[in-house]
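Report on the structure given below.
Apart from one protein chain that is not included, each protein chain of the complex appears where it belongs.
Order of writing sets the chain letters: A, B and C. Residues in each chain are counted from 1.
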Amino acid sequence: MKRTTAALIVTVLVVLAGFAASELPSEAERAEPVNHAIRSLADTGAVNAVSAVLFDYRAFDTLGEATVIITTAMIVAFLAPQARASMLSVRMSGIVLYGVVLLLPFIAVFGLAIMLYGHISPGGGFTGGVVLSTSAVLYAVVYSAGGQQSYVLAPATNKMIENVAMTAFLAVGFFGMAASGAFLANAATGIGLGTPGSLLSAGTIPLLNVISGLKVGVGLAIIIISLFLE
Amino acid sequence: MEAILATTAFALTAIGLYGLLTCRHMIRLVLCFNILEAAVLLAIVLLAYRPEALAPLVRDGEHAYVFPLPHALAVTAIVIGASLTALMLAFIVRIYKSRGTVYIDELKEWRR
Amino acid sequence: MSSAQFSNAVAATVRSPLLDSGGLLVAATIAAFSLLAFAFVAAGVRRRFWWWVAASVHVAAGVLLPFTRDLLSFFVLWEMVTLGAVGVLAFEPDARRLLRLYLPLQLLAAALLMSAFGAHYGVSGSLLLPVQGLEAGAGVALAALSIKAAVIPVHLWMTRTYTAVRPETAVVLSAVATKIGVFGMYRLISGGPTLEIAGGAVAVVGVIYALRQKQLRHFLAFHIVSQVGYMIAGVGSTVAFAGAGGLFHLANNVVYKGLLFMVVVMLISRFGHSNIYRMNGAGRSMPVLAVVAVVASASISGLPPFNGYVSKTVIEQFLSSPVAVALLRIAGVGTAISFTKFLWYCFFKRAEPRGAGREDTCDEIVGDNAHSVPARSRPAGGGVAVDGRPAAHASARRRIAIAVILSLACVVMGLAAVAIFPALPADAAVTLESFRFGLVPPAIGVLLFALAYSRLRPALERLPSATLYTRPLSTGATRLLRALQEQHSGDVRRYLGWILMGLIVIWAVVIL
Partner (left out) sequence: MTVFAGHLPVFLIALPLLAVPLLYLIDRLGANSRNVALLFYALMALAAGVPWLPGFPAEVVAEIGGWPADIGIELRLDALARLFLPVVGVIGLLGTVAADPGEATGPFYPLSFLLLAGSNGLILTNDLFNAYVFLEITSISSYALVGFRRDTRGFESGFKYIVVGSLASVLLLWGIAGLYAVSGTLAFSRFAAALPAVPGRAAVAAAVLVVVGLLTKLGIAPFHAWKADALAGAPRSVAATLAGATVSAYFVVLVRVLTTVPGGIGFGLRPATGGFFMRLSAYVSEFVAAGIPGMLILLSGASIIVGHLTALRQTRLSRLLAYSSVAHFGYIIAGVAVGTVPALAGAFLHAVHHAFMKAGLFLFIPLAADSAERDRITSLTCGRTAPALVGSAMIFLTMGMVGIPPAAGFASKWILVLETARAGAPFAAILIALGGAIALVYYLRLSLAAVGRTRSSSPRRSPADVRVFAAFLVCAGYVFVAFWATDLLAGIAISVAETTLGGGG
């Protein structure tokens, strides 16, 4: 497509969009949207209202997005079968090798902490999962050399964790269904919400945090390592 | 502040769309999608914003908090966007392996 | 559409068919003729089982169509007619070429008819057969019916098909399809003088094009067009008697046009080609056939004791537009010229001596008539002199017998017209007096043929043919399709551009 045509299209589009957006209804005109933050502490016991939305009010979305991750991991692993990557023939220097080993536990602990404290502080399963996955990726990048791949966890284990996490997420959902009649129910199931702010509070939210964190971490690790090895 | 951010979101969208229409290189297409994604996320997060409100770490009911829902939507959208990016990259790599090209307009298998 | 409407509509038609004399006449004629036509076909080559099934569906739907009470059944039966014809054509040696033209036009007709019904339903809220013609969409319906009736600019599906199938097949096909179109006009359109004049014009143009044909079946096909013009003038009139005349003409046409096709089948199988000018002397070798041909020609030209005379005079008598009457008279003269030519060249002109080109057969057939006589059908027919097998003789005798029955029908329908079709005016019978008027146009026709035909022929052959409009149409279509294809050639960025442009258009309209 010609550049001028493209520019024209985009310009017209943005002008129209801006024109449309200039007429957003005023605060008075529309109903005030629900602010989950006002009620989340009482409803879920989670200090972090975003976590409350993610893992309680809209936990179904989260199930969906975790599914997206597992789907993508499955596909990428399938599309990119472990091939020998030529760029890996470079061997890293000792500083890198040892540095990574030293760094790994800290990264892992940091990730776990973000996951576990997701309902209390900023962060949560997704962020923690991403941090976790960096450790796996780092290790794989640094230690795979000369056509020899090394992982923190073998690909099969990764897959296993992913599937277990998926099952666990659904299990939590069915537990809610069995206990209160609503899929993924939290407080309604009767498990205590605990003291807001403590680690073991907010019912199933920490559990789901960890599950989805594992899923995201492992899923991202599979994706990135597969792509990297390609 | 809001106006600036909203304009930025629109501008990013414009850049992304222009790139989509003009880039030949497939990786650049992916990058354009990431720009578009970022623009939408910016807009979504902007929806949560309320002047003078605190971040939604709720300690008591005395403060005004920003809306947590758009933040949650943004997290979900980020993950989905990342998945799409990964998928596209995987496809690009495979296409490069089998066709030896990274240019989108050289994919004309079906013209025959 | 209420939920109960769909199959109930069909059921209602089955339970209480619409029985009026016009419908009965058409249905009975089609049914009776088709039985004879089937017998005629059966006397020749064996057809495959599915050919018979398709032909039966075609005819049966045509027979049932006059009895429908509502538009849905009408449409379904209309489609069945098409479908049956498609089945028949699919068993023809060069089906693909035929169907490529036949089907789109037929389906175009069906589509137009469907949308016309939709418009009518939108206004009236009812799917019952309208008493006073369609309330809305009459123009669209008329276009559809005209296609089915093979009116002149859209006649190609008929003329090209009937001349390219095996000759016997044309006998069967000629009875239903175009007639359904005319009958639909009778049922669905409240006409007027414009339609009368249009009918007259079609009759004239059809006959002019028939005059210039060299091949027998082309000649007959264009006469169908011309006769359809008569019928349209009749049923398109608001005068009830003219409408009755039009319907009666329809029934007559089924009989004598079928008869003519049979004659042509026998001529073709006798001579192995279908060039009128080279079929000399058939009258000597096939006297019975000659008599039959004379009856059929007299009937189509409107000579008194035969049925064509009655319907033509009734139509001409009751039309409200004098222009239409004049046009029909001209067409009548043209028909007479045309059939004098047919009889003269095929039956009465002396056979030229051997060696003057009479024996050449297949190489005669050139150009767009290359498929006129499919090789398979040639050994089928009647008394081929060289072929002395008794079976062939028997089949020829059977065929002649069927033709004779039909020519008797021509006479009976002429003499007992009012008894057969009570809707006709009471004085529409053949009387002695009618010979005085009725003989005039045919006589003029014979005279003109004798005096002027040889001078007329070169002028006729210079007339523009259908390629005048088919060629630009097809090149335009090809260009359009190629451009569309170019837009779908796999360039993703172009696809994205289309998406964004579509978004722009919608936004622009909706927001601004």
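Quick note on the criterion: a contact is a pair of C-beta atoms (placed from the backbone, for glycine too) under 8 Å apart; a residue touches a chain by one contact, two chains touch by 3 or more.
Treat the numbers as computed from the prediction; the structure is a model and nothing was measured.
Considering the whole complex, the hidden chain is in touch with A, B, C.
Screening C:V26, C:V41, C:V76 or C:M158 against the full complex identifies C:V76 as the residue touching the chain left out.
Among the residues A:T72, A:S135, A:S201 or A:S226, only A:T72 touches the chain that is left out of the figure. Although one chain is not displayed, its contacts with chain C can still be listed: residues 1-4, 6-8, 72, 75-76, 79-80, 83, 90, 95-96, 99-100, 103-104, 107-108, 110-112, 114-115, 117-119, 121-122, 125, 127, 137, 140, 480-482, 484-485, 487-488, 490, 492, 494-496, 498-499, 501-503, 505-507, 509-511. Against the chain not displayed here, chain A makes contact via residues 16-17, 19-25, 29-34, 36, 39, 56-61, 63-65, 67-68, 70-72, 74-75, 78-79, 159-160, 163-164, 166-167, 170, 173-174, 176-177, 180-186, 188.
Take chain B: the residues that touch the chain left off the picture are 13, 16, 20, 26, 29, 33, 36-37, 40, 43-44, 47, 70, 73, 76-77, 80, 83-84, 87-88, 91-92, 94-95, 98-99, 104, 107, 109-110.
FYI, only the chains that are shown with their structure count from here on.
In terms of C-beta pairs in contact, A-B outnumbers the other of B-C and A-B. A straight line joining the Cα centres of chain A and chain C is 73 Å long.
Chain C has its Cα centroid 65 Å from the Cα centroid of chain B. Chain A and chain B have Cα centroids lying 16 Å from one another.
Shown for chain B are the residues that touch two or more other chains, namely 17, 21-22. Among all residues of chain A, those that touch two or more other chains are 1, 5-6, 9-10, 13, 17.
Against chain B, in their complex, chain A makes its touches with residues 1, 3, 5-7, 9-11, 13-14, 17-18, 21, 33-38, 40-41, 47-50, 52-54, 57-58, 61-62, 64-65, 68-69, 71-72, 75-76, 79-80, 121-122, 124, 126, 216, 220, 223-224, 226-227, 230.
Those residues of chain B lying in contact with chain C across their complex are 17, 20-23, 104-105, 107-111.
If you check the complex, the residues on chain C that touch chain A are 493-494, 497, 500-501, 503-504, 507-508, 511.
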